[in-house]
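Only a single protein chain was left out; the remaining protein chains are all shown in position.
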Amino acid sequence: MRKYLFRRLLQLIPLLIGVSLISFFVMHLAPGDPTALFIDPNVRPEELARVRANWGLDQPVYIQYFVWLKNAVLLDFGRSYTTGQPVISEVAERLPLTLLLMIPSFILTLLITIPVGVISAVRKNSWFDNGFTLFSFAGMAIPTFWLGLMLMLLFSVKLHWFPAVGNIILPLITMTIGSLAGLTRYQRAAMLEILNQDFIRTARAKGLPERIVIFKHALRNALIPIVTILGLSLPDLFGGAFIIETIFAWPGMGRLGVQSIFQRNYPMIMGIVMFSALLIIIGNLLADIGYALVDPRIRYEKK
Amino acid sequence: MGLRRFSILLICSLIFSAPLFAAEMDPDGILRFSLGGEVSVLNPILSTDTASSAVEGAIFTGLVKVNEKLEMVPDLAERWEVSKDGKIWTFYLRKNVKWHDGIIFTAEDVKFTFDSILNPKVNSVRRSDYIIDGKPIQFKVLNKYTVQAILPKPFAPFLIHAGMNIIPKHLLEGKDINTAEFNRKPVGTGPFIFKEWQSGDHVSVVRNQNYYFGKPLLAAINYKIIPDENSQLVALEAGEIDDSGIPPKDYTRMKSVKGIKVFEFDALVYTYLGFNLANPKFADKRVRQALAYATDKNQLVSLIFRGLASPAYAPSAPISWAYSDNVPKYPYNLEKAKKLLKEAKAENLEFTILVNQGNKDREKAAVILQQQYKKVGVKVNVRVMEWSALLKIINAPKDPKDFEAVIIGWSLGLDPDAYSIWHSSQYPKGFNFIKYKNPEVDKLLELGRTTMGKSARKKVYARLWKLIAEDQPYIFLWYPKAVEGVSERVGGLSKPGPAGLFLNIEKVFVRK
Partner (left out) sequence: MRKNRLAILGFAALCCFILVAIIAPLIAPYNPDEIVESQTLPPSWSHLFGTDDLGRDIFSRSLYGARISLTVGLVAVTIAVLIGTLFGAISGYYGGLIDSIIMRFVDVMLAFPSIFLILAIQVMLTPNIYNVMIVIGLTSWMGVARLVRGEFLRIRELQYVEAAKAIGCSNFRIIFRHILPNAQAPIIVAATLGMAGAILTESALSFLGLGVQPPMASWGNMLMDSQAYMRDAPWMAIIPGILILITVLSLYFVGEGLREKLNVRG
């Protein structure tokens, strides 16, 4: 296990370099121009050209990449084109707000997913199960941004319960519903697998009351997928964060990312992409560890 | 006077003045603004977005400023003189003005500000405002409170550019202005002192007790960042902020909302449909004139703005002192349009209109024009593009440029000088991206900017607009009205006009 972990962690570096290569080249080779973020059309084109040169954008792309890489290794991700401030400090300033959405969302998701998944599995095909299955499908099919809009329409515009901007509850609910749906199904499937396993059958054969079988034996094992759930949620939470933060004007890292893309704020985009990629890779690692813990057969990668 | 009469008088005056007492000014009042975007930098020589300029307006001041009548009046400069040949401007500065950190403001700060803008290493896009015909303006310090600007040739618009907010030499000299910490923690000479900036959320400033035009009536101003126009309106109605723009569709409703006063005023802006004159489709004047006759400007204004805009006919705005509407107007006439198209052998004209994404008004206009031109047999394709992609196309230094027609707007400066938009030399590098060329117009443009004296210039520009409208290189579409809603608890507003309602921010106050 330790060897596996170590190998995976080693892979982190080439993965991150791969991500950085693709992002950097996609950004720089694509048409479009960060100086256009000086949105005042009264500015003369020569001025924009000069600023572009000041930012080093006149150099060939591969040289720009190596400069970026050299600094990135030392954790200097350059400065934002819009504010001139270090990318790292801007990301650090906005990250807590995104976490403020992601962490409670994750906790809420856990609190709901696990019991629902377990009960669904135990009472398979009951009204509860079928009802929730329908709900999870619907939850997965709803466009996140539309869900956000509908919640805003209902609670802000019509009912006036919450302000449209600045309040945390609506974005939180939107984010939670989105991740809840898919994960509930996963939990249910995991629980079903466990219930089918030999040791459960043995416990039942032994004549133990059903309640003890479930709570003592099944449940303990059913909680193991938490690690996997954590791993799986991360990329989705991030993806969701970008859109949700934009709709609700939540000033977190996700919205910063979307804005940076529109502004072609290259250093900022690179910083956010790298950070997200890091979190996603770690998330995947956790998910895989989770899988391995649950299913000993997949413990080591086959060659 | 009898006691009884006196008491009645006393009681009456108390009753009638009660509302005044109730509406008493709050000495610790805080004004809550909303910003439509994020503040990028709080440094006037670097920033280009309106959110940053809004906050800078409270923190910094310049040599001159604009008044309600759009005239330039003294600010940090008490008075100024221009030499006979129009090339040397001398500014006599106000004495004993202090920066927010206590240091005295001097002519050195002025020279430093303009020299920094002219420094090519500094990412200031305003640089070319201070370069005339390729030569930079020289700034000289004569003594502690006198500074001179030496221009390569007379240039009437210079006074406006002299209004640039001044930055402190003692804090920025020797530093890299592009990345200085100062841009996050600014120090200025204005009525309010920077307090804090929470990225993406808000910026706040507090009263500068020593402001030279008098202690501001507000204790503090809070700028909240609310990027969505509709959310701003919701916040205004909910009493969370004191000021918001009002989209035309909400105008009637907002007028009847208690506690909010609605102002509408003209802006120095016009929107137009520009044709690429290097494209053979539009080379013939008759084609452009035909399309002008086919444009129902009233329908545009009523559908998009519900009447909160007026049709445009000239490349100037009605509130500009140089405006003249003595121009060919091409009133809506489908028959004339069809006739001209036939004469120009352009009955089967088809072209693409580019429009930038994010500006709903222009997108709607493109779709409406598509429908209108269909009536004269012209097929229009609408292409919505992202703003920077659009700018890249129209600014590309090539000939001909890759577009056919575009709907875009010009935000006019305080000076009517339109040289950079219409002069034939400003192509392909410059703002004359449509390749307009009219030698007489060129002459008039030169004349307009070198003539000093308003009434003389006014005549020049009137003739200029007439010539341009005759050529219809653009079809002028509309002059939008700015509509703003302000909470009734706010007082001390300036007369509604393009300079805004909060012109003299130190005179603004809020009621309890």
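Letters A and B mark the chains in the order given here, with residues in each chain numbered from 1 onward.
Following the convention adopted for this analysis, contacts are C-beta pairs under 8 Å (C-beta built on N, C-alpha and C of every residue); 3 or more make two chains touch, one makes a residue touch a chain.
Treat the numbers as computed from the prediction; the structure is a model and nothing was measured.
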| item | value |
| --- | --- |
| Contact list for the unshown chain, restricted to visible chains | A, B |
| Residue among A:A72, A:M102, A:I229 or A:I243 that touches the chain left out of view | A:I243 |
| Selected residue (touches chain absent from view) among A:P45, A:G166, A:G231 or A:G257 | A:G257 |
| Residue among B:D26, B:E71 or B:E386 that touches the chain left out of view | B:E386 |
| Touching residues on subunit A - with respect to the absent chain | 11, 14-16, 18-19, 22-23, 26-27, 30-32, 125, 130, 133, 137-138, 140-146, 149-150, 152-153, 157, 189, 235, 238-239, 242-243, 246-247, 257-258, 261-262, 264, 269, 272-273, 276-277, 280-281, 284 |
| Chain not shown, touching residues in subunit B | 228-230, 247, 249, 302-303, 357-358, 360, 363-364, 366-368, 370-371, 382-386, 389 |
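Convention: only the chains that are shown with their structure count from here on.
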| item | value |
| --- | --- |
| Separation of subunit A from subunit B, taking each centre as the mean of its C-alpha atoms, in whole Å | 41 |
| Sites on subunit A touched by subunit B in the complex | 31-34, 36-48, 50-51, 54-55, 79, 82-85, 90, 93-94, 97, 156-157, 160, 163-165, 249, 251-252, 255-256, 259, 262, 264 |
| Touching residues (chain side subunit B, partner subunit A) in the complex | 38, 40-41, 46, 48-49, 120-121, 123-128, 178-180, 183-184, 199-201, 225-228, 230-231, 234-235, 238, 240, 386-389, 391-392, 395, 397, 408, 410-411, 413, 420, 429-431 |
